[in-house]
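Heads up, one of the protein chains got dropped from this complex, but the rest are sitting where they should.
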Amino acid sequence: MGSVGAKEVPVLLDAEGRRIDGRRLDELRPLTIRAGPLRQADGSAFVEWGQNKVMAAVYGPREVHPRHLQQSTKAVIQCRYNMAAFSVDERKRPGLDRRSQEISKVIAEAFESVVFAEEFPRTSIDVYIEVLQANAGTRCAGLVAGSVALADAGIPMVDLLPAVAVGKVGGAIALDLKKEEDNFGEADLPMALVPQSGRLVLLQMEGHMTEPELAQALELGVGGCRTIYEKMKAALRDRYSVAPVAAEAS
Amino acid sequence: MGSVGAKEVPVLLDAEGRRIDGRRLDELRPLTIRAGPLRQADGSAFVEWGQNKVMAAVYGPREVHPRHLQQSTKAVIQCRYNMAAFSVDERKRPGLDRRSQEISKVIAEAFESVVFAEEFPRTSIDVYIEVLQANAGTRCAGLVAGSVALADAGIPMVDLLPAVAVGKVGGAIALDLKKEEDNFGEADLPMALVPQSGRLVLLQMEGHMTEPELAQALELGVGGCRTIYEKMKAALRDRYSVAPVAAEAS
Amino acid sequence: MGSVGAKEVPVLLDAEGRRIDGRRLDELRPLTIRAGPLRQADGSAFVEWGQNKVMAAVYGPREVHPRHLQQSTKAVIQCRYNMAAFSVDERKRPGLDRRSQEISKVIAEAFESVVFAEEFPRTSIDVYIEVLQANAGTRCAGLVAGSVALADAGIPMVDLLPAVAVGKVGGAIALDLKKEEDNFGEADLPMALVPQSGRLVLLQMEGHMTEPELAQALELGVGGCRTIYEKMKAALRDRYSVAPVAAEAS
Amino acid sequence: MSEEVTAEILQTHILDLAAEGRRLDGRGPDEYRKVSIEPGFVVTADGSALVRLGETMALAGIKLEVGKPFPDTPNAGVLTTNAELIPLSSPTFEPGPPQPGAIEVSRVVDRAIRAAETVDLTALCVTPAEKCWTCFVDVHILGHDGNLIDAALLASVAALSGATIPLKRFGVGEADRPLEIHHRPIECTFVRLGDTIVVDPTFDEEHAAQGRLTVATDEIGRVVAMQKGLVGAFSPDDIKSVVRRAFVHGDRLRAMIGRNGR
Amino acid sequence: MSEEVTAEILQTHILDLAAEGRRLDGRGPDEYRKVSIEPGFVVTADGSALVRLGETMALAGIKLEVGKPFPDTPNAGVLTTNAELIPLSSPTFEPGPPQPGAIEVSRVVDRAIRAAETVDLTALCVTPAEKCWTCFVDVHILGHDGNLIDAALLASVAALSGATIPLKRFGVGEADRPLEIHHRPIECTFVRLGDTIVVDPTFDEEHAAQGRLTVATDEIGRVVAMQKGLVGAFSPDDIKSVVRRAFVHGDRLRAMIGRNGR
Partner (left out) sequence: MSEEVTAEILQTHILDLAAEGRRLDGRGPDEYRKVSIEPGFVVTADGSALVRLGETMALAGIKLEVGKPFPDTPNAGVLTTNAELIPLSSPTFEPGPPQPGAIEVSRVVDRAIRAAETVDLTALCVTPAEKCWTCFVDVHILGHDGNLIDAALLASVAALSGATIPLKRFGVGEADRPLEIHHRPIECTFVRLGDTIVVDPTFDEEHAAQGRLTVATDEIGRVVAMQKGLVGAFSPDDIKSVVRRAFVHGDRLRAMIGRNGR
């Protein structure tokens, strides 16, 4: 958002309301989801979304590490969102920076809002999200991948968690920002929806919007999440139909 | 001490024996002590001393973290002396540097010399000292604040621990150095006194003094500590008179 | 190996096949080993080898730190190979860098290949190797020192572990490289031998060799190890003859 | 175990009260605690303010240093926000590296300051691509009774409002000049307690909460940052209502800082 | 304890099979798993490749940046290799700083790349002693079913083979140009299972093994790196025989990368 003092700002919205990649304001980037690509994990998913590539794996319920985080009445949901060094234009130093730690925290809280954690006291459910190639919206791609991986692992949940970012670009509210829109747009608002209840379990915002714009953004985002939701369910159906026995066992 | 190669040295002592801020050699800077300013802590104190502002809090006796430090016959006294990033002229990186770690160690050893630690086996008594604004003598201000906070927390002790630094400035032994005196003076000698026994439980020295100067410095410091001792007791009396019930309970 | 882009390469082998320090290709540098120089340790050794000075100490079998590394059926062999800041030409920052961590790992695995670890379940045997002065071949010097220290500590082992590096220098295979040969030579191949079985428990290689060269290097190295083996046994004999009672007790 | 039982009883009690629109400390659902702002608390800082929300206490200090601009913003200064949740402030904080909670406070405060264009970063450029001012906003939490984000941002904005650029100290100019402030974002935090959403939660309310929502607004009617935290969920209608309330509280709190904050 | 028992039973079974020249997954002692190489997997990298050896999966990404040469090699660029054994890839990896296992993989891969003179480092010099390209080889292990070293080097060499130097991005030239590759080292790893030495071990075979031996070879008949790992021992004859086999596998795998890797 608002790269103060930056060199040049591209035109983000043309006269016909088309965006930098030709999309309409309410149009998602291409999204493909594959459930179960990793055999070592209890559950996994690979998401390609626009130019994002994100892998997620779930381990658990299993013993808690470190021990003192163990809770006697429920499972601990731990999340690690990490970016590969080569996933961004300027090489990122390996390891979790502050941004990754914050995102790990809000994603863990989102998942904990839907997982039936009381069913697995004294255990840990670990969600690992690796961003291999990034182009804006990686935390939403991570939520989608992590959520499908949790389902793939057979973890009981209220619902899947579709997620998408809405933003403000060239003065208009737009769905699913890509990198240039995120860098030079006016606002970015990622969210994750519980489709069944219509409530949001992740919501962040940066930039500036008026109250009416915000209302519009929430509506656009919820609609986007519902589209993504269908793709998530389809990915899980594909997984089960390909390997029914393995899915059963997981 | 002895900033070798530094740009300019101010005049620290005038012809009439007055110091840079007008004080006599045996004069303390203004000192105010408030016991119990923090409600979350088991005990606390806030000290303004010259241009120092130091807050201390005590938690405990409580469970020991990390566990392996637990001792079966007595409480562990842990101390963390920390400086806020903005407490000094040149911003300090957050976190404990080596100086802070050394000071934390000698302060903890000073407190352990007066606390009846055997009364609380397998527990920890944690003293947190935060320097918010620094102007020489912060470890002594921290000792005074920490000691009052320990008393405020109801921890049984042999005695309170008044503390002060004596130094050598413009060739003379002077009580309670301020920043310019500490930076450009010839020696700095912080000490903490057990008033009842007349013994010192903290003593450090840096700079250079002859044996007679050292003897003079010890005498001056012990006298200064006795003055400070009265202010510490007064602060605790004020605390009890304002909130007798809370004090009783602590 | 292969300092690409470096300023100047010295002549490593003269017309008569003599090396930079006058040695023949199959000649070791002077080596002295002293067993038991440190009284605090359960076992210790000091090795001077060419211009290397390496001290090793062994502690254990003792409690495992950190606890979670404990194994129920055998001792854990832990090794820490460390270089003093002043042991090399350009000062090394204190602490273990990646090179030291890798060497610690392969040395620990070499020792674990010969120690009867099952005799001491739930314990740790800790081998500390400190390089005080370095001149190529420090990991081999560390293996020799650590191995003698283990014997000095009375740890039961299949055999001692003599070690040496063979390299390729000026086109020829040479025993026991010194610094200039290591820096400007074509290959370096450190190894550690179990004399009794004729097998290698440590083997690394960097640089380039053909298959026949490699075969020649292995032969040269095994021969060198057998010479070193005799010196190791002599050092332990000296130790026992000087202080038979202490050796008995250890 | 007994601690867990106590915590559960307290949580139930807080939720029961909330169902009747009541709170443990007697406040109404939309009632903020008593706020005090003490600017200039620390003279070693280039700007500072001590803020109290009830027993929550945050001390912000500003330091400016001459540094180098980032390559991608050669005409702008650099702003860095860091919040320290020191163990002095709460029995629940332990010494050690910053925990996710502290990082979250730092980043949410940072986002609000940045998105609202609180500080004119281009005015902190000295020589493009070469020399600029780096502005450090350091927040020291001294007392934790809940709602650290609001306290930390309020202290930060108050400290920035009274800050000076130390031109003399760095030999960059003859006289210091005030740091120019464009906008004054205010963060307002709410938690869900059953069907009730209450403002300015205490420590105990945060532990009983089913979701936390922070909304930062500025004085020209913009939402500049939001953060949902903790386990729990909010409907779009919840969010819109919370945003409305955040504007009202924001205007009131902003007025306490005053025009120049000094 | 039950886990340890299971592990011991599995180990015994693997060793019993090996004594008859058989393996758990049906391979022969000198049979490598199915290998696939997917170059250009990550477009944000200056070069990349995803490699699979059975269920083992390594993704290498290359990044080039303008930096400063080391003082002792003023006419050469800088090469840095780092392997991340992220917890996603195996139930046995935990979050935290790199463990000795990850460091070993990084260093053994680095040594092979360096000793084989894979990249012409002098061609990465821009201005002697002042400016050069730093080439980062980052390997992300995505699936761990044994033999990480072979997978990591294969991915690295394939990624380097297709990499470009981003002259435009750093304003050093008009057009990007391909990174020049001299040699293509291939690492081939073996483990001892009793008297049998098998190639390309799985995770379970590594845990049953009595010693591991890795040999890196290049296309002009040189051994460029070796590493013995794990608890166990090899005779000189074992080593010579392993080297022979490593050349055969190396040539086959090298052919999969192709001449220009793109």
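A, B, C, D and E are the chain letters, set down in written order, and residue numbers restart from 1 in every chain.
The criterion applied here is as follows: a residue touches a chain if its C-beta (ideal position, glycine included) is under 8 Å from a C-beta of that chain, and two chains touch if they have at least 3 such contacts.
Remember, it's a predicted structure, so these values are computed and weren't measured experimentally.
The chain we do not see here touches B, C in the full complex. The residue from B:D26, B:E112 or B:D238 that touches the chain not shown here is B:E112.
For the chain missing from the display, the contacting residue among B:A149, B:L200 or B:I228 is B:L200, taking the whole complex into account.
The residue from C:L25, C:L38 or C:A172 that touches the chain not shown here is C:L38. Even with one chain removed from view, chain C keeps its contact list with that chain: residues 38-41, 51, 53, 55-57, 59, 62, 65, 80, 82, 84-91, 94, 126, 128-130, 132-135.
Chain B residues in contact with the hidden partner, per the touch definition given at the top, are 1-7, 72-73, 98-99, 101-102, 104-106, 109, 112-113, 187, 189, 194, 197-211, 214-215, 218-219, 222.
Following the convention adopted for this analysis, only the chains that are shown with their structure count from here on.
Graph distance from chain A to chain B, where chains that touch are one step apart, equals 2.
Comparing the centres of all chains, each the average of its CA atoms, the largest separation from chain E belongs to B.
A comparison of the B-D and C-E interfaces places the larger number of contacting C-beta pairs at C-E.
If each chain is reduced to the centroid of its CA atoms, chain A and chain E end up 31 Å from each other.
Chain contacts in this assembly form an open path, with each chain touching only its neighbours along a single line. Counting only pairs that meet the touch rule, the chains in contact are A-D, A-E, B-D, C-E.
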